[in-house]
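Of the protein chains in this complex, all but one are displayed in their positions.
Let's look at chain A:
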Amino acid sequence: MRATLFRLYFEGPLKELPRAPALLGHVLWWYRYTHGREALEGLLEKPLPFRLSSVFPEGWLPRPKLPPVQVEETERRKAIKNLTLVSLETFQALAEKGEEVLLEAPEVLGRARPPEPRRLRRSRVGIDRGTGAARRGILFTQELLFPDPRTAYALYVMGEAPFDLRDALAFVGEMGFGGGASVGLGRFRVEGPRTVELPEAKEANAYATLAPGPLEGALYYDLEPYWGRLGGGYVGSKPFKGPYLRTREGSVYQEPTALYLDTTPQDPPEEGVRVREFLGVFPLGVRL
């Protein structure tokens, strides 16, 4: 499948690698800042003409969720069970031939590993305004990811955004993605766009997704509950969206479905505001 690739280079720590719905939210806040609220509402009236993937180390994709292969040997069974990312070559083989190919895949045999961000628990304290010393009860730790700033992380785009997506991503990278941006988390630099061919099965009869998707239409899937915060101009207002269930990257669908979920909190952040979550399958063909 032909897609557009942007390379993201993280310039410091962050809480979580960008995933499609949250990254799209950041991009759409940029659109609202630069084009205004009415333009954004106009854009969201119709189905979006583009889809974003979640972000993965370049050259690696989520392992598609396919009917499992039975493995007797414990070590290999565990290696297959723990495998979350696969190389483009392995993905292509998986999409064509199913999980049998994992038995001899370099990722399972320990010959290939995706780059992994280092983790650091950073402790923070609250300072007592009276004494200037650390305040009792406000010592807490956060586990942060430190991706190597030289490692390219890939963001794939399907379709054509009706604005300059590079500008939007550069702004998001400048301001910081995700939580803790006001204390320096989530910064990245953007390179691209360039056109790439993503692996998929030739005579596909299903689709593996590179983005979290809706429950509707999912055939083989991993579920996750999601309890997101409001961002952009609503940071600091009542923070949570309505919770919902969605599928993880790698889940397999019959059709490349997409929908807007209404996740407006019971008490909306402003009168008349509707909060929506876009869940669009980013489809790579697989054969079941």
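We take it that contacts are C-beta pairs under 8 Å (C-beta built on N, C-alpha and C of every residue); 3 or more make two chains touch, one makes a residue touch a chain; residues count from 1.
One rule holds in what follows: contacts and distances are computed from a predicted model.
Engineer: Can you tell which of "4Fe-4S dicluster domain-containing protein", "Insulinase family protein", "CRISPR system Cms endoribonuclease Csm3" or "Formylmethanofuran dehydrogenase subunit B" UniProt lists for the chain that's not drawn?
Structural biologist: "CRISPR system Cms endoribonuclease Csm3"
Engineer: Of the listed residues A:Thr74, A:Ser123, A:Thr195 or A:Gln266, which contacts the missing chain in the full complex?
Structural biologist: Reading the full complex, the residue touching the unseen chain is A:Ser123.
Engineer: Can you work out which residue in A:Pro68, A:Pro106 or A:Gly232 touches the chain that's missing from view?
Structural biologist: A:Gly232
Engineer: May I ask which residue of A:Pro18, A:Pro62, A:Gly98 or A:Gly176 touches the chain that does not appear here?
Structural biologist: Only one listed residue reaches the unshown chain, and that is A:Gly176.
Engineer: Any idea which of A:Glu41, A:Glu75, A:Glu104 or A:Asp164 touches the chain not displayed?
Structural biologist: Per the contact definition at the top, the residue touching the missing chain is A:Asp164.
Engineer: Residues on chain A that touch the omitted chain in the whole complex?
Structural biologist: Residue positions of chain A that touch the missing chain: 12-13, 30, 33-36, 118-124, 126-130, 132, 135, 137-139, 141, 146, 148-149, 163-164, 167-168, 170-171, 174-176, 180-185, 187, 232-239, 267, 269-270.
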